[in-house]
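Heads up: the structure comes next, in structure tokens.
Here the complex is missing one protein chain, while the rest keep their positions.
This part shows chain A:
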Amino acid sequence: MSLDETNTIDQGSDHEKIVTEMSNPNIAVNSDRDECDSKSTTPSFTDAIDGSETNQKSSTDENQVNDKMGDIFDDYVPSVSAAVAKIEDDSSIDDAKIGQTGVIPEQEGNDIKKAIVDNESTSTLTKPYKEPKEIIAPVTESSIEKQREEEKTNSSSDNIDFNVHKNKAIDDKAIDVNDLESIDSEEQSSIIHHGKEEHEIKDQLLEEAPKTPIQTPNSKWFSFDKSDFNDTIQDLTSPFNMNLAYYRYQDKELELEQKSTNDKFDVKNSRNTLKKTFNEIKTGVTITQNSELINSIDWEFWSEVVNDYSNIVKNKHDALRKNITNGIPREIRGMVWQIICDSNSMKLKEFFINTKNAKSDYEKLIKRDLARTSFIKDNAVKEKIDDLFNIIKTYSIYDGEVGYTQGMAFITVPLLMNMESDEAFCMLVKLMFTYGFRDFYLPEMPGLHLRIYQFDRLIEDALPELYLHLKKQNIKSSMYALQWFLTLFAYKFPLDMVLRIYDVVIAEGLESILKFALNLMIKNNDLLLTLNFDDLLNFLKEKLFYCYLAVPDIGISEKSENGVLGNDDTTTKSNVYRIDEFIKDSMEINILPITLNKYSAEFDEIDKLEKQREEQVNALQSKNGLLTKEIRKIEASYALLNKEHVEIATEMVNGKMKIGSLEEDNKVLNEEIQKLKNRLENLTSQNSSGKSTVDFSGKLSQGLDKEIQNAMDINLKVMDENGALEEQLAELEEENRQLSANSHKINPVKIGSMFGLKKSGKFW
């Protein structure tokens, strides 16, 4: 489990040697991929190392491995020694090169498939090796290093939060909730490395802990006791992990185990009835001597399938695969299907018969959809449209949680075409519950997301170049592949093709849909790599299937839009596909249950983290909301304080201004005071030598007096003169009287003017 443990194991030095040998190309490849893709450190190159380690070990132990196990091993790990040789040549990069060149011409196709198989099978061996691998795997991403540094610092605490960096990422981003997608990608990378870091930290803990031997469940892996090793190899290479059909069978058996005795009895009874019917038919055919029927069907094999499917699936899986690939004969298809999936049950049949006339909330919707589904345009289907409606409606009542989901018609029609309606109902229930279709149709559609994820991972591993190309072009598989899974390609392919796909799905489970999907991608890899977003989308949705058209040049030629539209009518397309080739090519792709389980585990973890992240985001959002409120509160009080502050400041400013003006006033007043003081001083000093003023006034009055004196003198003189003049006047008047009395004849005017002149002349 831990680094020091791996160092102390017996073959520790060998182990390390391989690692160092491998690490250089590995780093190179890794960093190449890192440029484009943060997820890249997960994948097959590290797997290859581990696989090769295992293989080397196994090659040394090979002889001791018991024969049976060896058989299985050889079946599923076809090139053990080749793999070892590869490592010695450092040629594991070849695997990468195949992907990078992306050239898959026919003759190389097999190699590639083998490479895929190798990859798969080696990676199947890696599961228990995961821990050492993780440690050995060179990590080139500096960000991861940093994160690890962070975690190292945290590793001393007892409860280590492995999500520390993740939380950080969220902390950084959560505020901008619209940016969730970017978190997504970061998240994903962190998820992928999550396991790695976890172990790193565990190592840290182990180093720090006192050197007591810590027994981890897997520790025996590193002591390589032969028996343990063999057991585990056997376990890993068991058909359960290596064969989809077997896996499907086991799963079904396990489910049956858990049922009540009554149900078990019911199922077994129904199975026996079917067997009986089949055997009767078989005998009937032999009796009628219908050579065509006898020769066209491998009765031997199919009767074995019907009568002892467990033996076929356990011991004759190659024959099973071959026959399934060639298609179950039309005549017995329905029966074989029912036998393989053990669908029949009296209980369900009764339910169907009793319920088929009941009302369902979905009736209207079902009717409307059936009327507009072109898949049902086929005449044979049209005749059974009422049955189809009844089955779907009854199912909507039977499974209230799923009810009716658009798309169900697609998976029901093939059933109805091969069996009675009550049987078809049983089988629909079986497919839903045991095969996992139900997960496609449940409200959250968990199955759909899982398949999409598995599909993405398969592309990533098998066609890394295409994977990166699509990623760069921003094409998500949900943009084109959603319907493939939901309708088993019925959305695109004609009914007879879907029936063939059904053969495989019923034998190998829903997982086998991935084969068809992956096959289409492999076949179109070269073309897809040359296209950009718009063309890609168009191509993936319409033209991806054209490589299996009987007349292939219609679609792939440059007649883009018109060609597509002209060819789009699914009803006329029937039979123009080379069905056999498509099924055969797809079946050559070996997808192992263990690989898919690995992806499922990854998906679960991603899903779990996603949910956690969502919770965290929600928590952060509410926290954010609270904080925002608080901020608002604080800001409000801050604003209030600020207002007060402003008021105070204004007051202060006002005060200052007042002070300023007062100072100014003060200054002016002071100056005035000074002036006055000066004046006062002047005055006092003048006062002390005050005579000058008095003198001055004295002089002044003296002058006045003089003037007055003068004036009086003059006045006196004038008075005197006046008196003299009055005397003179009186004399003159006397004279005048005398004169007038003497002579009235003298002109008074002459005398008057004479006086006037005399007077004024004397006065001025």
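Things to note:
One rule holds in what follows: a contact is a pair of C-beta atoms (placed from the backbone, for glycine too) under 8 Å apart; a residue touches a chain by one contact, two chains touch by 3 or more; residues count from 1.
Here is the rule we go by: contacts and distances are computed from a predicted model.
Missing from the rendering is one chain, named in UniProt as "Vacuolar protein sorting-associated protein 21" (options: "Phosphatidylinositol N-acetylglucosaminyltransferase GPI3 subunit", "tRNA pseudouridine(55) synthase", "Vacuolar protein sorting-associated protein 21" or "Cyclin-dependent kinase E-1").
Looking at A:T283, A:S296, A:N311 or A:N642, the residue that reaches the missing chain in the full complex is A:N642. The chain that is not drawn here is touched, among residues A:A319, A:M445, A:L725 or A:L739, by A:M445. When the whole complex is considered, the residue among A:D266, A:D342, A:D369 or A:D585 that touches the unshown chain is A:D369. Residues touching the missing chain, restricted to chain A, are 175, 177-178, 180-181, 365, 368-369, 371-374, 403, 405-407, 410, 441, 443-445, 448, 478-480, 482-483, 486-487, 491, 533-534, 537, 541, 565, 621, 624-625, 628, 631-632, 635-636, 638-639, 642 (touch as defined at the top).
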